[in-house]
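Of the protein chains in this complex, all but one are displayed in their positions.
Here is chain A:
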Amino acid sequence: MKTSKMCAIFSNQHEYSQLKPLTDERALSTLYFAGKYRLMDFALSSIVNAGINHIYTLISQEKVRSYLDHLGGGKEWGLDTIGAYEYLDFYQNLMQRRARGEEYFNDLILFLKTCKMPYTVFIGNKMAANFDLQAILHFHQSNGGHITTVFKRVEKGNLASDDHAFILSDGNVVVDQDEAIDLSEEGPYNLATNVYVMDTDWLIHQLEKAQKSSLAYDVAERLAYLSVKEKASAYEYTGYLRNIHDVNSYYQANMDMLDKDKRDSLLYGSQKIITRIRNEVGTYYDKDSDVKSTLIATGCKVKGEVKNCVVSRRVGFAKDSTTKNSVIMANCRIKSGADVEYAILDKNVVVEKGVTVKGKPDTPVVIKKGTVVDKDFVLE
């Protein structure tokens, strides 16, 4: 086990109304992804794969259940062992303490002081990516600054309205930043991936300064600002990355996993993505099944046609059903004669016999968790 010099701040702050109804009952962090994962697995695996086991996690107090249900005691990620230190806080808590005029970063500062790690990594929750935080730390150490930022060159379509894009000098030093909402050209832009590696002492000082002047409680925003002010060195992430912020980006990211290169980059890199263990039996393919170009988890029973799909655990595809170009979450039932295309079926959805659910390549239909679809639903 490599011992780390870093502790981590894992911010699950991002939520987007454009992801509804997928995030009605669950946090963005716990969205199903690539069949058996939840989105938070990517950031959390990046953290623990770097040997980090001191983690300060910020979540929303409105979406606690899905988060805690998935993480459990943190056993799969090796966070249930001696020496691991986890601290959970609600970002609403920071917001309320700030409103009351209290020192809202004190718990975070106490965490950073308790860890006694020379470096701290900050990582957000919405990027499907596989970051090598040790490599970023080495880059940070060799550049000698207080803060290192991580960027990915993306087209405009991979930016959410609240993202930041960095303007970099020739030597990849941050000279300015733009709010994505102000950008009109196609790009490419240097997307701030919400990953920062910092000197812990410097960060503590910045947090103390910020709360003294009652600045924003949003740590990510503060770090983007400080990257410009400090002329931070920027580390270019070149692996697969998809910025999940609306239904379309979520759908496209899942479909990306059917492409070998993208799948290899995200799921089969040198760092394994860790997720919660369930004990499902293998997936069974019946003699009448016809499955092509599909990424599928265990516990499924396939008797129908399934093409270009990403399928989660325990899904049943009945005989004579057709499912194409869709994302199917856990425990769905596609009954016989049903026809599903360009759709996202949330958990426990049932498509009744002979029913058609059809969206379009750019606008997939989203069926809410637990819905029993008994009438055709076709997007014109």
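Operating definition for what follows: a residue touches a chain if its C-beta (ideal position, glycine included) is under 8 Å from a C-beta of that chain, and two chains touch if they have at least 3 such contacts; residues count from 1.
The criterion applied here is as follows: contacts and distances are computed from a predicted model.
Peer 1: The complex has one chain missing from view, so what does its UniProt entry call it, picking from "Glucose-1-phosphate adenylyltransferase", "Copper-exporting P-type ATPase", "Peptide/nickel transport system permease protein" or "NADH-quinone oxidoreductase subunit H"?
Peer 2: "Glucose-1-phosphate adenylyltransferase"
Peer 1: Taking the entire complex into account, which one of A:L68, A:I181 or A:V281 touches the absent chain?
Peer 2: Only one listed residue reaches the unshown chain, and that is A:V281.
Peer 1: May I ask which residue of A:S60, A:Q92, A:N106 or A:S289 touches the chain that does not appear here?
Peer 2: Checking each option in A:S60, A:Q92, A:N106 or A:S289, the one touching the absent chain turns out to be A:S289.
Peer 1: Kindly note down the residues of chain A that lie in touch with the hidden chain.
Peer 2: 34-36, 75-76, 263, 267-268, 272-275, 277, 279-287, 289, 291-299, 311
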